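Shown here: the complex without one of its protein chains, the others still in place.
Let's look at subunit A:
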Amino acid sequence: MSKQKLVVIGNGMVGHRYIEDLVEKAEAGAFDITVFCEEPRLAYDRVHLSSYFSHHTADELSLVKEGFYDKHGINVLVGERAININRDSRIVYSSSGREVQYDKLILATGSYPFVPPIKGNDGKDCFVYRTIEDLKAIEANAKHSKTGVVVGGGLLGLEAAGALKALGLETHVVEFAPKLMAEQLDQAGGDQLRKKIERMGVQVHTSKNTLEIATKGEQARNTMVFADDTQLETDLVVFSAGIRPRDNLAKQMALDIAPRGGVAINDYCQTSDEHIYAIGECASWHNTFFGLVAPGYKMATVAVDHLLGLDSKFEGADMSAKLKLLGVKVGSIGDANGRTPGCKSFMYHNDEQDVYKRIIVSEDGKKLLGAVLVGDTSDYGDLLQLKLNEIDLPEHPDTLILPAHAGAEKPSLGADALPETAVICSCFDVTKGKIAQAVAAGHHTLADIKAETNAGTGCGGCLPLVTSVLNAELAKSGIEVKNDLCEHFAYSRQELFHLIRIEEIKTFDALLEKYGKGYGCEVCKPAVGSMLASAWGEHILKPELVKLHDTNDNFLGNIQKDGTYSVIPRMAGGEVTPQALKVLAEVAAEYNLYTKITGAQRIGLFGAQKDDLPAIWGKLIDAGYETGQAYAKALRMAKTCVGSTWCRYGVQDSVGLGVRIENRYKGIRTPHKMKFGVSGCTRECAEAQGKDLGIIATDAGWNMYVCGNGGMKPRHADLLASDLDEATLMQYIDRFMMFYIRTAAPLQRTSVWLENMEGGIDYLREVIMNDKLGINQQLETDVAKLVDEFQCEWTEAINDEQQLKRFSHFINSDLRDDNVVFVPAREQHRPANNKEKAAHQKGDILHVELEA
């Protein structure tokens, strides 16, 4: 059978999802696929569009994995628009004159922003808010503007207002209706939201009918004239007053169009031409079009299934939503306005904390119909499940939204109460059943479940629920959720750290006696050694601690394959004087050390024999160096770009900050090694977003990124906070470091730590910025103590006769290890391999066979 020819028009979120779903389900090579992508870039995350202003990179928003289309042999025509279609001969004509034949055509043309018919709405200061290009234009205009108005107080309008505010404009929102978010909130909820965002400096004008935008004004470039004879001056205007389906192509080829716009589709997403499907915001099902991404994703799945002969139907979509607008949490479920006849409401209103919650229940009080949540959306997940699965409500439904201090115990919606079909993650349409299958297939951690099912990788709002389903499934299948450190300690690292701190335990033996059993092993010994060092700043070479540490910590060097060590002095922020560099070169030459720039971009001297280490370090310390802790599970370095002191683009002194933070946190033992990065501007030359802690300069201060990784499994860091001054930044880093030290598993990098954290970055932000756990003072005190107690381990070691004894190779001879043999390599040398060594070998030759 020859390949079916498929043409997809539109490469937005839904168009891209369609292709992802198709290549996952279909046999490879069954289709010949052509995609028209009108915008100059492949599909990106429009939902998080405003984050473009904080990250300033389109790549960040991209939804397309690098090489995805190439890998699947899909022909994507970027920047090319489909302009006409001949349904009889099934040919698409493009803006470049191309003609593409199709067997099946998929319309995913999306929507366009509705601009109200106001005089002057096409002025040079008027914008819409839909694409990255729109954002770039707004950003450019904002540079010479002071005020900005968003027309439209709906979900997107408030998102746009947040963007204007982030650009530093005095921001106004103008809404035609008497309340904000008229679609999703009731009057009281809208009022609560208004109050809160007005307090944040965004001015809200409701019940305003704009008549004209005149291109003159006294304080600003334009004046908006309203029907009630009032006026508002502004420099720029952003229209965000709703969307309309882009159905012009469909109209042109005479497909059926729904009365209120949109290409009419049936339950299988087919249009009136059976060879043509329409999905996403351009489509209208039962005379309704859906302006959210989740229903669009569902349509994409249904259309793929229909093409492949699989059984699925589009059955409408739940329009519930949970979002954060201008920092205010808002949730809306089902019949938020209580329009169902006979329905009853329960409300909770707290002016002090700006919280408003309302649930709408059926006449008999048994089922949830809708909910409005403003200021606190922590109940959203449970309420949504109650509504979607029509689960019977508790006897007193108001207990669902009352705070804990109200006395009544909150009925918890156990994962067991949910049916298999319950959708847990609506971004990726993952059901409880699918998670259960993944657990049964051996995926037993949150990170595994996320990787396997995609659940929780969209908005992340469902993570607590995903976790409870995971734990319930594990419990059901008899798998105990165990976080034991090892066979010697039936406690997790976090629990042990707590015990060590609370009971002031200072030695491994004391901890083992009280909370462990047996002798200890390669897991618990170094882990406890690291915890004792983090908790008490205990010197790593203290005799009773030596037995806990890996050789690296005991000999203060990183052991190499031949038993020699590396020597890597600290060069905080990457700075080194010519004089110091000269000494380093002399020492390397004197001790015949192979020299290179390491992966962490420091200078490493390799091939030092153990008994030479004290003398080598003695010379380096005399020249002003100190240990670089390249051997330790601790901060390795802060990579910095040149920054504003020299660079013509830099906006802050990244080297200065890098030096200060490296010096502040050096020596602190962490669950795994840590790397920092500091960039002096948004060009990000220090690649800080691939580091455990990344700091990027902005005009207003520093953006703080956390939990990135460039190693085995690269992870882009998450933005924790923006535009911080240095004092606040240091405070946040203190808390971040100590919280990581206290709660991570042994040898867990920050990236994996965050991936496994229930609640993810939002939770971490709550802890660090809002003191959710009430421990920040303590975290800072702990760090301050460790910072105060820092001492260069090598300086201490070479001043201690006792310590030096341990560095000779033999306890009973001054000879050295004759098995350390070098051969020349590229003007320096490297360890000899076994074949090369055989000639030198004497003494204990082993009878085992080894690979060459």
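Keep this in mind: a residue touches a chain if its C-beta (ideal position, glycine included) is under 8 Å from a C-beta of that chain, and two chains touch if they have at least 3 such contacts; residues count from 1.
What we mean here is this: contacts and distances are computed from a predicted model.
**Q** Just by its UniProt name, which of "Transglutaminase", "Peptide/nickel transport system substrate-binding protein", "Nitrite reductase (NADH) small subunit" or "2-oxoacid:acceptor oxidoreductase subunit alpha" is the chain not shown in this complex?
**A** The record names the chain that does not appear here as "Nitrite reductase (NADH) small subunit".
**Q** Of A:T34, A:T431 or A:N554, which residue touches the hidden chain?
**A** Of the candidates A:T34, A:T431 or A:N554, A:N554 is in touch with the missing chain.
**Q** With the full complex in mind, choose from A:H16, A:K525 or A:R765 the residue touching the hidden chain.
**A** Answering carefully, the residue with contact to the hidden chain is A:K525.
**Q** From the list A:Q4, A:N471, A:N756 or A:N819, which touches the chain that is not on show?
**A** Reading the full complex, the residue touching the unseen chain is A:N819.
**Q** Quickly run down the residues of subunit A that touch the omitted chain.
**A** 487-488, 518-522, 525-526, 543, 546-552, 554-555, 559, 561-563, 805-806, 809-813, 815, 817, 819, 834, 837, 842-844, 846, 848-850
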